[in-house]
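Some notes on the structure that comes next.
Partial complex: the chains shown occupy the same locations as in the complete assembly.
Every chain is named by a letter (A, B, C and D) in the order it is written, and numbering of its residues begins at 1.
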């Protein structure tokens, strides 16, 4: 990594970081999947992560809310160190919402119940209040009229919007998206991206793994390119697309933009 | 100890057979009767003064010792033969003999067999887990006869196998043969062969290691024999207690002293046994005597004074 | 101070520590319960004077056993009686498994038959037997069918075969001098048959011409053995069964207890296997059959080369558990006087010796190892089959 | 210019390719093998049906008070009639049958109430799982509220069979869930304890477990501590079916996609919250057919209690077969028992298949 991008991966002194990776390493068995990740994310920043398949994008993202454990280095989220301490993990998960590629809605619960589950059981919110809040978020993703249905009765795009609303219901300070549109048909991708753009406009801190380069250009503050478990390049979208520093990045961009 | 246990439960759990008329058999309403049942009732009368304070657990032969060892039942009264091994190695203690028996064979009349010596090549049915199984083996070995053993789990099923013709011969204790024969469709079509191939002293059994409880069960039986010897029966016991001058009788019935104390029982223990269950002679007559369907003669089970072998140590 | 409480709570909150503590507690509970039961047991055995240990296995048993495939008399030891029972359990399980498989395959195929009547009959068979308790079926075969059989005096007779309440009697071959030669001829012809098959395979590879090797080798075995008999002048005498005073004596006999257990076990398990076979065959895509047909393979070869190998992969795992069930269910034979393990060991032996712990433990051990070996074998077989796939 | 296309009318198929004649030909006589099979089947039916009809119906005797009344040469159903109440209730006192009937009706009403929308399902479940067993127990054993005490040794017949089956399955359910969760745990000791328990139980026949329960448990308890034989047998049956239940439930747990666990984790639900709220509701729904099948197996297996000296339906029939008045009615007894077991087990298996079909479509998107 050149000094140039390095600078963009680290923050200026004095800036407030909401997520901080220092020397993070992770192995699956013998397989070194994350190598020496050093990276900080400012409050309110919108990060897009891209890179070839298997490069460790998902793994890195999932380390942020401890769906995966890292073995070396430290991750600080909102000032809390990520370790085995259950209290810490709980606290962080309350603050971090996540949206998955395959939505992972709970099929046995209605849309409304999907949304109120965590507020009621984790935040101990009264049911009524939780439902009001849920309806609010459902309106924001424009499917309030589907509240009583089951996930199986919705289209993929609608389901993904519900998943986003479910993440928001915990009023997280950070939202993680792991390829939220890659399981969707083209018409539905737009629905979902629209909602995400809207969220970005509201100043939510976002980490989004995606190959939707249009989305990256519009909303990202920085684009991170990973390969083979390393951050190869991190830069503003303009710099990233117009003037990639690394030949690996150039190759990747040529492939993905031609497609 | 078992006595404390029994007292706190309020009843004696007694293992009996699953249905041998005259020994232990339940009628349609679930009321049990028989010599073996009366042994349990005698113990209950001694402990509680109430012969009905008994609950019965019907057991097959193969279950009975385990049930006793494990503590599932407090006493076993299930025409069980007193043998050396059982007394010494099984963790059991035999108490007294309430019926002297011997093993015999039953065959169909129409086979024309008159002696057990003619049974070469026969198929023999018997119940599993009894001395019968072993005696039969000994008998045929001793006389060099061949046979086919069909050993069935439960007595009733062994009998059913015999009745259906699976076997030529049914073998068990002779009293049992008589009892079982009464359960066949046509009892007169079957004959009990004259040979008695073993000694079968039957009696109640308790767990090894609890002498007090063993004494209670033993002496409950002895009291009944002594009572018969003294001419005390359930009908006259109240009168005799009130009137008798015989110190032996007065001691026995608790009119004088407290013989029950050393057993941990009350003074009336013997009185209660006789009053509620009767003396040995009564028990015999009521359950297996000539006037019952089983119809056994008193034979060696008569008092020693009458030419039998029933002899009980004195209560003093 | 605050630091102190912090480390304290974080110790309990640490996921790893929690798991450790939880497991330690569980282990302690398991050990404690085990110890508690064991000490009670010891105390109980002690106070009641129950003998312990396995020395009884060397003592004479004194009781007869109806079916013994090894030499056994009343004078033999409990250990030998145990061996006899063990063999009886093995034999009934093995025969049951073979027979149940045959019945299951036939019934499974029959249920798939395009003959409406055959399919219905198979359905009725399967749905009836699998929904009635096995013990009831054993009782039926033993008590009800037995009662309907004729008395020995009125045996059903087929030549030298007798069928009556006491069993099925057949001649028992007694081998005389010279039968060694026949045996040798028989074994040789098997070796020969093996080579015929190999030669036929090689020839087919080389020239493509098919030779009916299995029929040929079957014929060879029969022919050579017969020839040897003729040459040696039939060195076999048959111990023929004949009626005697009580029974049919002599010959070989299959006693009703054995027959009833075998029929009940194999028809009952067969009904489950039939469903497994059917499901396995249905699981093979119809396209496979069509592809094979359009290649010109006749239906028989389509089944043998294409459908069955694929169906087997689906069939084997559930089949394994049926085999396990059958082996365990053979213990019900105890209820109808078949002298298998439970009857001889947990029945008579336990009663004569009073050693419940040892005898029941022994039985459980045997069934445990029986189950284990069947499932190990089937896993191995399964692995071999599925290796072919990928 | 373009020619208009009018589809030609569909014609009825030739008469020899549809209709009963074609059906018969296709199903019975399509090939020589098929013809042989048909003839064989007809012969089998000919061997079976007329004698069974003759015996079971035409020549049957329906009333009478002993075997002597059955003179028609056919089945002696009078035997079933004479013993019917014993077969159903065992030796339970006749005057108290209403208690069993009442408990049964209560259960049917409670379960039936699931169909009513207005009823709160949670309360209903609690009523069935917690309150009902207590009520039923009091009804059955009595000794309270002026009810006469009925010894458990007098419980028997179909009543006992059902009791064993239902209690066995209901009680083994929570245990099975715990064992299944334990077996999937990543804590090695928890996992091995569960694996050892499950595999040991599954390796041995039920009869050895029943035997242990009925005669050996007291050997492991301090002297004086002892409990009812029925209870001990129930514990044995429960442990036994819990091991099988655990494997069924484990199958359901494995079928839940990993994403569901992850989504629950990401929301901050604790282990037990995510199990109870997210995973188990889905997994259990998936394995309802498996649970019903386990129940069918258990229901049939309850007959083994006869071997340890309890008189369930089969036991009562076996006992009645030895009644001197009714000797020779063995087949009738077994036919009746077979019929009862068959109705119940077959009914349940059809039910489970229906559930399976419903779940199959229910999960898909329309």
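Just a few scattered comments:
In this section, contacts are C-beta pairs under 8 Å (C-beta built on N, C-alpha and C of every residue); 3 or more make two chains touch, one makes a residue touch a chain.
If you're wondering where the values come from, they're calculated on a predicted model, not measured in any experiment.
In terms of the labels on screen, the copy numbers for the complete complex are A x2, B x1, C x1, D x1.
Assume only the chains that are shown with their structure count from here on.
Counting hops only between chains that touch, chain A reaches chain C in a minimum of 1. Touch-path distance (fewest steps) from chain C to chain D is 1. Separation between the centroids of chain A and chain D, computed from CA atoms only, is 49 Å. With centres defined as mean CA coordinates, chain B is found 84 Å away from chain A. In chain C, the residues touching two or more other chains are 44-45, 47, 143, 147, 334-335, 356.
Residue numbers of chain D whose C-beta contacts span two or more other chains: 215-216, 219, 221, 223, 307, 318, 321, 328. Taken pair by pair, the chains that touch are A-C, A-D, B-C, B-D, C-D. Residues 9-10, 13-18 of chain C are the ones that touch chain A when the two sit in their complex. Of all residues in chain B, those touching chain C in their complex are 61-62, 65-66, 69-71, 85-86, 88-92, 111, 119-123, 128-130, 133-134, 136-138, 141, 147-153, 157, 160-161, 164-166, 168, 207-210. Against chain D, in their complex, chain B makes its touches with residues 4-5, 18, 26, 29-30, 55-60, 63, 66-67, 69-72, 153, 156-157, 159-160, 163, 182-185.
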